[in-house]
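Report on the structure given below.
The complex appears here without one of its protein chains, the remainder shown in place.
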Amino acid sequence: MLGFAVRRLLTLVPLLLIVSLVFFLMLRLGRGDPALDYLRLSQLPPTDDALALAREQLGLDQPLAAQYWSWLSGALRLDLGRSWSTGRPVLEEVLHFLPASLQLAGTALLLVVLVGLPLGLLAALYRDRWPDHLTRAIAFLGVSLPNFWLGFLLVLLFSVQLGWLPAMGRDGPASIIMPAVATATMSACVTLRLMRSAVLGVLGERHLVFARARGLPRRTILGRHVVLNAMIPPLTALGLHVGELLGGAMVVEMVFAWPGLGRYALLAITNRDFPVLQGFVLVMTLVFVLCNLLVDLAYAWVDPRIRFGARAA
Amino acid sequence: MKVRLALLLVAVLLGAAVFAPWLAPFDPAETSLASRLLPPSALHWLGTDHLGRDVLSRLLWGARASMGAVAIILALVLALGSLVGATAGLLGGVVDAMLMRVADAFMTVPTLVLALFFIGALGTGLTNVVIAITLSHWAWYARLVRGLTLSLRARDYVAAARVAGASRLDVARRHVLPAVGGQLAVLASLDLGHWMLHVAGLSFLGLGLAAPAAEWGIMINDARPFFRVAPMLVLLPGAAILLTVLAFNLLGDALRDRLDPALQGHAH
Partner (left out) sequence: METPLLRRSLLATATLAWMPQPVSRPRAATAAARSLTFSWPVNAGPLDPHGYSANQMYAQSMLYEPLVRYVEGGGIQPALATAWRQEGRDWVFTLRRGVRFSDGTPFDAAAVVANIRAVLGRRQNHAWLDLVAQIEDAEAVDAGTVRLRLAHAYYPALPELALIRPLRFASPAVLRPEGGVSAPVGTGPWVLAETVWGERDVFTRNTLYWGEAPALERVVVKVVADANTRALTLETGEIDLTYGTDQLDGDTFRRFATDPRFTTAVSPPLATRMLAVNSGRSPTAELAVRQAIQHGVDREALVRHVLLDAEPAAQTLFAPNFPYTDLGLPPFGFDRARAEALLEEAGWVRAAQRGGSRRKQGQELAFDLCFVGSDALQKALAEAIQGDLARIGMAVRLLGEDAATFYGRQRSGEFGMIFADTWGAPYDPHAFLGSMRQPAHADYQAQRGLPMKAEIDRRIGAVLVSTEEEHRAAEYRWLLTTLHEQAVYLPVSFLTNKLVYRKGFGTVPFGDTRYEIPFAQMRRG
């Protein structure tokens, strides 16, 4: 098990290297003059002298390979550079905002599991009867809803009309309810649909027919065979949902003034604060990759075939 | 029934987009400060926005911008994905390995985060939003096309064509593309709604600046300060997005049922 984890981790290293290189090149070869952006963010007038000085200070006069190496060697020492607009270490700033975003995405993930799986099971068990039709209709609507718009609807209903929940901010457990629901809805609906079809698939399998023939009670069959087996496909897909949830959380944050990475990243984008952009995307990638690794490990733990498969390859 | 409903919805929305200049009762950019934030009336069926512009006209023109953006993304993603995928699959070797590592890198990052990063690198604007979404999704298609190309290349009739002296290009055009086309159509139709939501999300964040062009996400962003006084300005464009994504998803499901019976009953 440990060996599997280490092997999976090792395959990530070259991948992350390529990711960082691609992003580095995109920024450096992209539009505009970073030295000009730097001066603007430092509120210095862009005279020719100042531009030359800035290029030297930022190392922009060096060959690209040298620039990449200096960034990479910094990143390996957990030094992602300093923000051009605040002058503070990027890593420190990203880590300051990350917990709020992770809290939102994590709560949303919990909702996805706690709502998506049971409703999917329900729909499958009541196949073609009204609970099935209803949940499927809701699920279909849910995957088409813009998450930020759902956020506005919730605010209108629960804050403006009913006054039950705070419209914005991160203050107490009540404040996370609406942002988490808005973030989770799409993934929960996808999970619901996956779970339903997985349950239907398992219900049709042969060993169930045997189990039923052996006279096992319906409850046991459902619990031991159907649910456990059917949960595997939707749980595998959770890894992908983590990405959607992280991205979705950043959009939803803007509706609820949730103090996460969303606003921070947005400011870096409109400011063209390159060190922040680079650090932000790297940290998000790392979070995403590690979450997927966790899902894989959990899955391998449940299903030993994966481990053997990995060894064979 | 599902197919007909999907086609009907898509046709209505496309009609709105294509015929917006004739259907819209007003110029979508015509401001009239004296009549700002008006409720619906006989003159302005859906009211006016914070600059006194006709909301109905802006919604109709917005269909153009939003659906146009998705159409361009569709074309770009298919072109880029097929090009890279087919090249990797047909040439193999080092080229294949390199292209696929790059594709892997793009697939390692959550798509919205990736799109945000690209807009940071390229600058804001609707054009760059379209490019960013293309760049954050092409890899999935490249993977698919490469896989299909590889499996096709192993088939007898393709090998026979090669033996008969057809060039690699010929093989790609005559045999590989048609076979891949169906699969791509299914995947793309399922992704249309997804892209639509991405475009809307990014313009809602204020990254798809294209004033005074009406685009649904931008309309929502514009209307945010007036959310408490005139919530309809936020709700209407959102409803338009919902309806369009719903139509795309219906179409995607229907298309999958029709073209890909093997998948039937799987994810719905």
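Chains here go by letter, A and B, matching the order in which they are written, and residues are numbered from 1 within each.
As a working rule, a residue touches a chain if its C-beta (ideal position, glycine included) is under 8 Å from a C-beta of that chain, and two chains touch if they have at least 3 such contacts.
Since the structure is predicted, the reported quantities are computational estimates derived from the model, not experimental observations.
The shown chains contacted by the absent chain are A, B, with contact judged over the whole complex.
For the chain missing from the display, the contacting residue among B:V3, B:L23 or B:L51 is B:L51, taking the whole complex into account. Within the whole complex, the absent chain has one touching residue among A:L53, A:L156, A:L240 or A:L297, and that is A:L53. Here the missing chain is touched by one residue of A:R7, A:R88 or A:R212, and it is A:R88. Which of B:P25, B:P40 or B:P225 touches the hidden chain is settled by the complete complex: it is B:P225. Although one chain is hidden here, its contacts on subunit B can still be listed: residues 29-34, 36, 50-52, 123-125, 206, 209-212, 222, 225-226, 229. On the side of subunit A, the interface with the absent chain consists of residues 32, 36-37, 40-47, 49-50, 53, 85-88, 92-93, 96-97, 167-169, 257, 259, 263, 270-272, using the contact rule stated above.
Criterion: only the chains that are shown with their structure count from here on.
Subunit A and subunit B have Cα centroids separated by 21 Å.
Subunit A makes touch with subunit B in their complex at residues 14-16, 18-19, 22-23, 26-27, 30-32, 136, 140-141, 143-149, 152-153, 155-156, 160, 193-194, 197, 200, 242-244, 246-248, 250-251, 254, 265-266, 268-270, 272, 277, 280-281, 284-285, 288-289. Residue ranges on subunit B touching subunit A, taken from their complex, read 101-102, 104-106, 108-114, 116-124, 193, 197, 200-201, 204-207, 220, 227-228, 231, 234-235, 238, 241-242, 245-246, 249, 265-268.
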